Each structure stands twice: as C-alpha cells, then as structure tokens.
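Only one protein chain is missing; all other protein chains are in place.
And now, chain A:
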Amino acid sequence: MSRPSPDFHPALRLVHWLMALLVLTMLFVGVAMVSTAGPAYPRLLALHRPLGIAILALVVLRLALRLATGAPALPADLPAPQRFAAKASHWLLYASMAAMPLIGWAMLSAGGYPVRLGLGLVLPPILPHDLRLYAPLRALHTIVALLFFALILVHLAAALMHGLIRRDGVLRSMTIGHGGRREPGVRERR
C-alpha cells in the first residue's frame, strides 16, 4: 500500500523505534541467558518472557498501523532487485517479530512449562504438552533468532546506505521525517 506522504506515519515511526530497542534487547538477552549457568541466567529469563509477550502485542498493533497508514513510495530510481529486497526483507522482519514470541510461547507450552509473565500472571498453553513438539520448536527458536539478527543487520546497513550514501530520504522517512519538504531524490508517488 502506498502513502501520499514521503514519511511513515508518526505513530508507526514511534512503534518502530520502540520495537527496535525491545527486539535488540531481546535478542541480546536471549543469547546471553543461554550462554551461562551463572546468576544472570534466571534474571535474564525472568526478563525474556514478559518482553517477548510485549513484542508480540506491539507487532500486532504495528501491523494494524502499517496496513491502515501504508508506507511511502520507494525512490523511483531504485533498481528492481533492490526494490524486491526492500519489500521482502520488511515482510520477513514482520514475520520474525511475530514468529519469535509465538514459537517461544508454543515451545514452553509443549515443554509443560508455565508461561509466567511475573506478578502472578500466567498465560494459557497454546500447544499440548508433548516433547516431540517441544524439541523441534526449541531448535527453531534459536535458528529463527539468529536469522532474525542477521536480517536486522542487513536492514540496518540498507537504512544507513539510503541515509548516508544514496541520501534519498528513505532513512528520514522512518526518523525525523521531511517536515513537508521533498528531498531531491524523492518522487511523490510511484
């Protein structure tokens, strides 16, 4: 869906940066907690679950916002393979953000673990208790997390490439916006 403004909706920009912070924190917490049997382990684990569920709630909100407000058009001079990469990577990022907490929740359910969010709040299981489901989901949780982090690095590099090298307003459309101005490289619509 295209959007007449050269910028993402301000609400979507806010959720993007909030989620960027949460998702990066989450990925670092995740790999750090599995790396140690020290006192940090239970502390990080206690942070990991409520944070994951917060990300799941935010990605639902964000997807609704994104579908309702659309995205600004990509620069018209962007080569076709890059256009495809941009669109595909964005959908993969959305898919990862939704899949990671869902896999985590499903995996804990299948492992017979209570999904405790703290403060006495426990989520219901979304899969039956079955270790034949738990084992592949546990492996998948790690694999998707590592691919997700790699995708975020590519996304970051591409955003910086737009902002620092092409200077085509794409980075600005997710940061401070254009304040009604048009940058030279930006066309109004496709």
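Simple rule for what comes next: contacts are C-beta pairs under 8 Å (C-beta built on N, C-alpha and C of every residue); 3 or more make two chains touch, one makes a residue touch a chain; residues count from 1.
As a working rule, contacts and distances are computed from a predicted model.
Chemist: UniProt name of the unshown chain, from "Sugar ABC transporter permease", "DNA sulfur modification protein DndE", "Nitrilotriacetate monooxygenase component A" or "Catalase-related peroxidase"?
Modeler: Options "Sugar ABC transporter permease", "DNA sulfur modification protein DndE", "Nitrilotriacetate monooxygenase component A" or "Catalase-related peroxidase" considered; the missing chain's recorded name is "Catalase-related peroxidase".
Chemist: For the full complex, which residue in A:122, A:147 or A:176 touches the chain that was left out?
Modeler: Residue touching the absent chain, from the options given: A:122.
Chemist: In the whole complex, not just what's shown, which of A:3, A:16, A:83 or A:138 touches the removed chain?
Modeler: A:138
Chemist: Going by the contact rule already stated, which one of A:67, A:80 or A:164 would touch the omitted chain in the full complex?
Modeler: Missing-chain contact among the listed residues: A:164.
Chemist: With the missing chain put back, which residues of chain A would touch it? List them for me.
Modeler: That gives, for chain A, the contact residues 27-28, 31-32, 34-42, 45, 111-114, 116, 118-120, 122, 124, 129-132, 134-135, 138-139, 149, 153, 156-157, 160-161, 164-165.
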